[in-house]
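Note that this complex is displayed minus one protein chain, with the remaining chains in position.
Think of it as A, B and C in the order they're written, each chain with its own count starting at 1.
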Amino acid sequence: MAFVHPARVQFFEVDLQGVVFNMWYLAWFDNAMTAFLADLGFPYDAMKDLGWDVQLVHTEVDWRGGATFGDELGVEVSTDRIGTTSFTLAFRVLRGGDVLVEAKTVYVVVGFDGSGKRPVPDDLRKALTASG
Amino acid sequence: MAFVHPARVQFFEVDLQGVVFNMWYLAWFDNAMTAFLADLGFPYDAMKDLGWDVQLVHTEVDWRGGATFGDELGVEVSTDRIGTTSFTLAFRVLRGGDVLVEAKTVYVVVGFDGSGKRPVPDDLRKALTASG
Amino acid sequence: MAFVHPARVQFFEVDLQGVVFNMWYLAWFDNAMTAFLADLGFPYDAMKDLGWDVQLVHTEVDWRGGATFGDELGVEVSTDRIGTTSFTLAFRVLRGGDVLVEAKTVYVVVGFDGSGKRPVPDDLRKALTASG
Partner (left out) sequence: MAFVHPARVQFFEVDLQGVVFNMWYLAWFDNAMTAFLADLGFPYDAMKDLGWDVQLVHTEVDWRGGATFGDELGVEVSTDRIGTTSFTLAFRVLRGGDVLVEAKTVYVVVGFDGSGKRPVPDDLRKALTASG
């Protein structure tokens, strides 16, 4: 079953065109990614101890509709692909039964100590695979 | 010659990883797009009179490096493609001679009155073509 | 009993000093104000019909501590003062039993149609008084 993280549109996120300004979707994806990883057993607090973190290297977003003030949305997250040192998450922003926005975001796994790229850890790989 | 719009990294744009949080690049692209269209003869103030506006429907971004506090950046804008009702701009975020980020963003032309999609106006098409 | 609206610190809200950048508290106060007015019977959706809206004219904020990533906060809202055309809300940002931030914010009531200041409507005055 898909993981869904809630998002409620805030007043200041809506621009002069009456819809949520595009950049705020990236904030929601980040929130949803953090919640998704925590749900898989990797809360942000644990990452220092685990020794790794993730960095965004690519995102692509398609807007089919615009959310507006007061909308109660769901941000669905699923694993799209797992590579050697990176993984891709797929997002869908849902308002009721409508898909407003679809996105894919690629993260590389990096050492928490700034040591750069490293292979996707086995336990993360297993958890992402099981969630896919 | 390429159009370049300046961006100076602000303190609050830098996150716990020490680099600019991803969403702020979309703010810079929007600023650069607005300046680019104004430079082509279509300032935002004129759009109400012209009867059209643009809406973002797709963006894709590749990060090669991260900007940090105090960086003086240039956001280069060029026309990538012109379709029937949409056009694509290409962006490069430059720090000195380095390309930190590359992006493409698709805009549809819409009526300013909310009447929906419309063909790319001839004068905009000519200006975009000349700038490409 | 005090009205408390939840706020969860987002990754991008935390700055290079490791705490939430000051401006985001104003976003939280706005969210909490909206929820507070909705709770009193004045949801934002209704304001167009009611014919009035509120505009921020003054804010003052005291920080005693800083929130950081992942903190689950409560933003407490109460009525501080009701004037002729304005009212003041008091906010406290709570983390567990600690008060991190205190603030007061003054709103004037304005016509939804841009007609400017107007007296605080009777039903709003009653609701604010009862909540004080």
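What we mean here is this: contacts are C-beta pairs under 8 Å (C-beta built on N, C-alpha and C of every residue); 3 or more make two chains touch, one makes a residue touch a chain.
On a predicted model such as this, the values are computed, not experimentally measured, just so you know.
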Candidates C:Gln55, C:Thr84, C:Ser115 or C:Thr129 - the one touching the absent chain: C:Gln55
Residues belonging to subunit B that touch the chain removed from view: 10-12, 27, 30-31, 34, 43-45, 69-70
For subunit C, residues in touch with the removed chain: 17, 21-24, 26-27, 30, 53, 55-63
Residues of subunit A (touch criterion as defined above) contacting the omitted chain: 11-12, 14-16, 18, 21, 23, 69
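Everything below uses one rule, namely that only the chains that are shown with their structure count from here on.
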Maximum centroid distance from subunit B, chain identifier (CA atoms): C
Chain whose averaged C-alpha position falls nearest the assembly-wide average: A
Between subunit C and subunit A, distance of the C-alpha-averaged centres to the nearest whole Å: 29
Geometric centre distance via CA averages, subunit B-subunit A, whole Å: 23
Euclidean distance of C-alpha centroids - subunit B vs subunit C, Å: 34
For subunit A, residues that touch 2 or more chains besides their own: 27, 30
